[in-house]
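All protein chains but one are shown in place.
Up next is subunit A:
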Amino acid sequence: MNLVEATGLVKHFHTGHGAVQAIDGVDIAVREGETLGIVGESGCGKSTLGRLLTGLLPPDRGSVRLLGEECAGQSRRALRRIRPLVQVVFQNPYSSLNPRRTVGRTLLEPLAVHRIGTPRDRAARVAAMLERVGLSPAAAARYPHEFSGGQRQRIAIARAMMLEPRLILCDEAVSALDVSVQAQILNLLAEMKREFGLSYVFISHDLSVVRHIADRIAVMYLGRIVEVADRQRIWSEPRHPYTRALIASVPRPRPGRPKPAPVLHDDLPSPIDPPSGCRFRTRCPVATPSCAGQAPVLEKMGADHACACFHA
């Protein structure tokens, strides 16, 4: 079953320099109970895709079906029915938590807004959720600045969980944390998923982290998905030259291993004026003149594996 089904997504941002083609023709689904990882270089459109998939941002074109309901072109009111089922955890929990509100009030608010339970119920649920994410119920009376980065991320996860969502968008949710704290939060997310049958869209520029937590991984380049496969396969049998380059660039915790020469040179081309045809061709080691013509589309490469490359 698919929780989210997106087809033909296009999202351009209009700026003084022209239209930024943040998302330009994306088809992807999020399955029930899965973690879909999204990776790619800064500016390739990961956050924009995450917001489109969770109905937080309307697409210019294309359709997003969330739990069977079409989001695109929906009224605010209709979206509000879906909203509680979709929550977000961002990179910087400090800026996303109101500094002047106690943690307890922050967690109560979604329940109050959606008129869930009696006031006493709500307080009990807040206490239970704080405990579930590894904090003391006494934390409810304290303010965000009294907590460490990792603890604040626990609070942000608790808040996201209050309405028993089906899908959580984690946008660089562990990127600002130290490795040891990161391990704690990754484990917490995995436990929550198992316990509540959640799905995640997990965005990170850290491929090792995505490789660890995701079931399936989509690789993006300049507003498009170039390859998608299950976590094992994309690592052992990457088909797209960009995926290969990305994986080769990941530093490994193994001193003395033969070092691959950096595979990708130059910076990402501008998303305002992307290359014609295959957008990766200007940096691609195997590009041929024909890559400048038609844009390659995602083709099936076997079970649970698709790749958009003429030379895959």
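FYI, a residue touches a chain if its C-beta (ideal position, glycine included) is under 8 Å from a C-beta of that chain, and two chains touch if they have at least 3 such contacts; residues count from 1.
FYI, contacts and distances are computed from a predicted model.
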### Query
For the chain omitted from this view, which of "Phosphate transport system permease protein PstA", "Electron transfer flavoprotein-ubiquinone oxidoreductase", "ABC transporter ATP-binding protein" or "2Fe-2S ferredoxin-type domain-containing protein" is its UniProt protein name?
"ABC transporter ATP-binding protein"
#### Entry: Sole contact to the chain not displayed, among A:Leu246, A:Cys278, A:Ala295 or A:Cys309
A:Leu246
## Note on the structure
Touching the hidden chain, out of A:Val10, A:Ala183 or A:Ala312, is A:Ala183
### Summary
Sole touch to the unshown chain from A:Thr7, A:Ser95 or A:Ser208: residue A:Ser208
### Task
Kindly note down the residues of subunit A that lie in touch with the hidden chain.
41-42, 148-150, 178-184, 186-187, 190, 205-209, 211-213, 215, 230-233, 235, 245-257, 259, 261-268, 304
